[in-house]
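What follows is a short report on a single structure.
Of the protein chains in this complex, all but one are displayed in their positions.
By letter and in written order, the chains are A, B and C; residue numbering begins at 1 in each of them.
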Amino acid sequence: MKPKQMMDTSPGTVGEGLRQRGVTRREFLKFCTAMTGMLALPPSMAKVMAEAISKARRQSVIWLSFQECTGCTESITRSHSPTLETLIFDLISLDYHHTLQAASGAAAEHAREQAMKDNDGKYLLIVDGSIPMGNAGYSCIAGISNYDMLVETAKGAAAIVAVGTCATYGGIPKANPNPTGAVSVADIIKDKPIINVPGCPPIPVVMTGVLTHFLTFGSIPELDALGRPKAFYGETIHDRCYRRPFYDQGKFAETFDDEAARKGWCLFKLGCKGPVTYNACATTKWNEGTSFPIESGHGCIGCSEPNFWDAGPLYKALSMPVSATGSMLGAAAAAGAAAGVAVTWYNRSTKAQAKAAHAKVTVQELTREEK
Amino acid sequence: MTITNDSEFKAAIAKLTKAGQRQVGARFAESVLALCKDARVKHAIATAMRADITEEELAAALDSAKKASVDSFTLCGKECDWNSQAGHFVAEAALACLKSGTTPAWDAAMHARMARTSESIATGVGTDNAEAAVQYRILAEFMKD
Amino acid sequence: MSATLEKGLNAFKEVIDTPIASYFSSCVHCGLCAEACLFYNETGDPKYTPIHKLEPLRRVWKQEYTLLGKLGKMLGLSKPVTDEELTEWEPLVYDSCSMCGRCSLVCPVGNDITYMIRKMREGMSASGHAPEDMKGATKRAIEIGSPMGIKWPAVQAQIKHVQAETDIEVPVDKQGADYLVLMSSMEIINFPEYLSAISRIFKQAGVSWTLAPDAFEATNSGIQIGASDLAREIVSRIVVAAERLKVKCVISPECGHAFTAIRWEGPNLMGKPFGFEVKHILEVLDELHAAGKLKTRGKDKRPLTYHDPCQIARRGGVVEQPRRLLGEVAEDFREMPDAGVMNWCCGGGGGVSANSRAEPLRLEVFKVKKRQIESTGVHTLITACANCRIVMEEGLEHYHMKVEVLGLTELLAEYLVEGE
Partner (left out) sequence: MNHLDLLTFARGSALNWALIIFVAGTVLRFFEIFGLSRKTDLARPRTDSPGSGWRTMLTRSIPPQGMLKREPVTYIAGYVFHLGLFLAIFFFAPHIEFFRSITGLSWFALPSALVDASVVAAIVALAVLLAHRLNNPVKRMLSGFGDYLAWTVTLLPLLTGYMAYHHLMFEYTLMLSLHIFSVELLLVLLPFTKLFHTFSVFVSRWYNGDFFGRKGVAS
């Protein structure tokens, strides 16, 4: 964005920056109110947040990209309130980011090192992309393997935000058979607080929301068992989906272009993973709140869940077997029949023996032999 | 009058009153009483023979004859003792003449004959039809009175 | 293992077939069969639950004829069936089951429990676990020709008596007669009225019939004790006589299990379908009635009810016939509750009445019949099984009930139009 600013690795307070850019207090309060709503905080917190952020020094942020597709970065640049996006970038000092920084080569790496030195123990590390644990050459930057760079950069970080499903859970690089031995940030870094913001990509406002929370409180938000902020990942897509009533009524689209699909009925039968996907798509939506995949007519693929790529076919309903087939059952029936023939043969010989051993019952033999 | 066959016997019985049928029926039973060791039967027959019997006495006699009859049934599958079976038919005869059937005397006579038949099966000596002749005589004598 | 136990277990293995395997597989232990059983209902003792009576047979099935059961047996996880156990089960299989088949008609999964009891008795008798009285009856049936020890001369004596009484000749050994009439020992001993009634009805209807000196006995103790080898010997006497006399039809008398023995088990015991028909006397009478050959005059004014003998109705399919016949001669016919195929057993079927050890229990369970009769308010009870008749006479006497019991054939004969 602004090379000058990015080179300046000892930032002033956020309030100064805002005033410098002509942002009014009213505008900033509005932003804070929106943020408190999204983070599920009480409205009274908006003022507190505004105060806190204004007084805070601009946070130094280092953004590392490993095995990724840049989709996460693409996503964060498309927030539905551009002025607020700018605001976000004014709140922080983005000291290193491959795609966004102007510097390149040694200068770029120098910026990272400088930021790490100047803000040791205080900078925020954002990671997108997974880390290959196979051959180091699968992915390296300036001759430094992703693993080494992550370990080195994480050392002085105050906290780490893993954005995107690759950084949080390994993502598509980790998909079976995982040729690069891809792992997530949390698989490697064990001694730092890590906030997972999964999604392929994550929703832009969710990413900015997490940053805002960190700026406001200097701490990480409440997380679920998978390290995700509960405020955004507390509910399934299915539970918040506007098509949910159709599910409950048993009204489903059978194909993508049938009458039911046009009527906007539930996409469960077309493989929608909404019921097992925890994300804010259905409430926050994408592209300035325009829509989200289901609203566009395609089922949720569960991209914010670990190993979603290997969780069964995308277009098979969740209640369908992943791999069981009729022919498999046919084979099982054949095996059962084979065993059945063997058992029948055995049973029949038991019965035949009993018949052969049958001594004609006579009246004398009705009396029991005493032992 | 003399009675020589069953149709005359039957016709003669039909002319009797209810009480008469009872009394003569009891005599038929009495004639084979030796085959029965049950005191209740003996008493029931003695009661049935009386002319001055009250309703209560009749009911009591019927009851004890019935008891004697049921007690002496040979159950299905049990070995039959024809001697005791003869006793059972005596009880049946006593019961028949006390019951309010259409032809109590005839029924009693048949049961009495079965008692004799049973006796003959038990001993293997053929005395069965002799009882009929005895009954003709009993009836003829009864009708004289 | 004693030789007799081995024989018993061998018999269990022999009799277990597809229906039994299916029945045991289907049982869900719902206990409804107990509710259908008069022995459970009148005593409240759960050990009388019908399916429970089959427990040893079930275990043999499981251990011998199921894969898991065989594995369990190999690993010593299952309890083998012992002589002691069969001794314990003997009263359950014989004293407290009259094979009335009510449970079989109630079982929600469709288990024919009675069928299994019949099969189980094969192993019980082969292992010497049949009641002494039933052994005695079977011995007499085989050695003397009748479970009650009756020989042909006794029948001849009765024939003489009946001929004297009715003045109708009783045909004996008549070649080519249409019907071979059988009798149960009970009728020979206790109810000469039956033969007399048959003589009169058949004379009036112009039926050609005969008795056979070598096959007068219809009952079959082999069926009751559960020894097919013996049952076959007994039923073969009838088959031989029927074939010798070339009759068209054999008439089973007013006796429950005799009908089952000849009509349903007979051909299977002999291993061939019969060349003649087998009918229950009520079926024959109903046919004569339908053909206008059985004419009656007048109606019995006493209120009557009819007791369906289990083997005739539920296990024999003769349900409508007695009602049609009674309709002709009864002015006030009243059905008992549960009449017809769901009727309650008298308590003495399946050999129970022949088993003196079972007598107290039999009288105890008669309470259900008592209630049934009392609810109709009648004092005259008609039936079509000599065994039911005597068992009920006993029960009625035991509970001081003034009810007279009559055979249906005998009742019909009372109203017969003769000599026209």
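In this text, a contact is a pair of C-beta atoms (placed from the backbone, for glycine too) under 8 Å apart; a residue touches a chain by one contact, two chains touch by 3 or more.
These numbers come from a predicted model, not from an experiment.
Undergrad: Under the definition given at the start, what are the shown partners of the omitted chain?
TA: The chain that is not shown touches these displayed chains: A, C.
Undergrad: Tell me which residue among A:A40, A:A142 or A:M328 touches the hidden chain in the full complex.
TA: Looking across A:A40, A:A142 or A:M328, the contact with the absent chain belongs to A:M328.
Undergrad: Can you say which of C:R263, C:R362 or C:R389 touches the chain missing from this structure?
TA: C:R263
Undergrad: Which of these touches the unseen chain: A:T13, A:T70, A:Q114 or A:N307?
TA: Here the residue in touch with the unshown chain is A:N307.
Undergrad: Could you tell me which of A:Q20, A:N135 or A:Q249 touches the chain that is not displayed?
TA: The single option touching the absent chain is A:Q249.
Undergrad: Could I get the residues of subunit C that touch the absent chain, sorted low to high?
TA: Counting only subunit C, the missing chain is touched by 16-23, 25-32, 34-36, 40, 44, 46-47, 49, 51-52, 65-68, 104-112, 115, 263-268, 270-274, 277, 313-319, 337-338, 341-342.
Undergrad: By the contact criterion defined above, which parts of subunit A meet the unshown chain? Give residue numbers in ascending order.
TA: 169, 226, 236, 239, 247-250, 252, 268-269, 275-276, 278, 302, 305-308, 310-312, 316-326, 328-329, 331-333, 335-337, 339-341, 343-344, 347-348, 351
The definition used in the following text is that only the chains that are shown with their structure count from here on.
Undergrad: Determine the shape of the graph in which chains are vertices and touching pairs are edges (line, ring, star, complete, other).
TA: line
Undergrad: Averaging each chain's C-alpha atoms to get its centre, pick out the one most distant from subunit B.
TA: A
Undergrad: Taking the mean of the CA coordinates per chain, how far is subunit A from subunit C in Å?
TA: Chain centroid spacing, subunit A to subunit C, equals 76 Å.
Undergrad: I'd like the Å distance between the centres of subunit B and subunit C, where a centre is the mean of that chain's Cα atoms.
TA: The computed centroid separation for subunit B versus subunit C comes out at 31 Å.
Undergrad: Where in subunit C do residues touch two or more other chains at once?
TA: As it turns out, subunit C has no residue touching two or more other chains.
Undergrad: Using the touch definition from the top, list the residues of subunit A that touch subunit C in their complex.
TA: Touch list, subunit A to subunit C: 339, 343, 347, 350-351, 353-355, 357-363, 365-371.
Undergrad: Across the complex, what residues on subunit B touch subunit C?
TA: Touch residues, subunit B against subunit C: 6-7, 66-67, 70-71, 73-80, 82, 85, 88, 99, 110, 113-114, 117, 120-121, 124, 128-129, 132.
Undergrad: Within their complex, state which residues of subunit C touch subunit B.
TA: 133-134, 136-137, 140, 147-150, 153-154, 157-158, 160-161, 164-165, 167, 184-186, 189-190, 192, 219, 221, 224, 348, 351, 353-356, 386-387, 390-391, 393-394, 396-397, 404
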